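Okay, here's the structure, questions in a sec.
Excluded from the complex is one protein chain; the other protein chains are retained at their positions.
Then we have chain A:
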Amino acid sequence: MAFTLYSLLQAALLCVNAIAVLHEERFLKNIGWGTDQGIGGFGEEPGIKSQLMNLVRSVRTVMRGKKKNCEWHHQLYCPDAQLQKIPWIFWRNLPSLLHFHIILVKHLCGGPTIAFYLVSSPFFRAPVAQWLRSVNKRCPLTSEYYFSRLRGASVMIKFVTNTTKESKQDLLKRLKKLEFDISEDEIFTSLTAARNLVEEKQVRPMLLVDDRALPDFKGIQTDDPNAVVIGLAPEHFHYPALNQAFRLLLDGAPLIAIHKARYYKRKDGLALGPGPFVTGLEYATDTKATVVGKPEKTFFLEALRGTGCEPQEAVMIGDDCRDDVGGAQNAGMLGILVKTGKYRAADEEKINPPPYLTCESFPHAVDHILQHLL
């Protein structure tokens, strides 16, 4: 890298500038340059004054980052992969001696991302990219933050999950511990769906579910059963219990399956899920179970019930292409597949029609919704 006099000059000027803006609170305000001006939309011709204000903000956030607070980073976030791709073009509108600027690089890097953007000088490019990368590592973009952004928008949020052993209360506790601001009535699980169906059919179920799931069935009559609810409950999948369920089914009791997963991963290897046992009972009794969890259409429609929201107005974000995205789209919603969690490469090709959108993570999904769907 050429260490020219020009770049040295740039560096020196920048440092002077930075020091000056650090004292912005104390003296820039006094000359009438407040901090309440917006960054301005992309494409607008920013005045010299607002460009200077952007510079001020940039440096200020950089300094703030040195304290433990990661909040600011969300304003600057640019994924590592995109850092490589940003075309380092000259920002002609800037006075040539000022080189830091924040712009929306939406159209440049293909994502609705606000990036910290250094222009014109190759001297700064590598160190800044390096620094941003280290920041990314230190302060990963958090889903909590983006969740709170979604919360701030005028949308209704529901949490839908295919749990068979975690009651709503336990799930709520776990999410709260992770600092998601959620209330119980926003959670809709496959257990909720099963309970709703039991209430609707007015039956007394034999509950082949994990003991931890029992709180979700509190108040439901279970003596002298005339229905069978089956979830993931290895401790109940022994011959006498299944035979009892079988006899009830032969007598016409409905079979309600919380979901039909074939198997799941356990510490000691793969283990049978509820699906095989449901299938066995279906075969023995020549009946069909009503499956209530994802990807059933009714699951998604039930989740929307009472929200006043039509399927066409809803978006499902999930990591399971078939169960989350496919199921939701089948119910008329838009499905967004995120490449986190159980996502495996090329999952998005597993369904037809394909996901409405596939993106890196929940934050990107939220960005998309806020930008394009509201």
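Everything that follows uses one rule, which is that a contact is a pair of C-beta atoms (placed from the backbone, for glycine too) under 8 Å apart; a residue touches a chain by one contact, two chains touch by 3 or more; residues count from 1.
By definition in this document, contacts and distances are computed from a predicted model.
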| item | value |
| --- | --- |
| Undisplayed chain, where the name is taken from the UniProt record, one of "Phospholysine phosphohistidine inorganic pyrophosphate phosphatase", "Eukaryotic translation initiation factor 4E-binding protein", "Histidine-containing phosphotransfer protein" or "NADH-ubiquinone oxidoreductase chain 2" | "Phospholysine phosphohistidine inorganic pyrophosphate phosphatase" |
| Selected residue (touches chain absent from view) among A:P215, A:G280 or A:G306 | A:G280 |
| Which residue of A:A153, A:L178 or A:L270 touches the chain not shown here | A:L270 |
| Absent chain, residues of chain A that touch it | 234-235, 237-240, 242-243, 246-247, 250, 262-263, 269-273, 275-277, 279-286 |
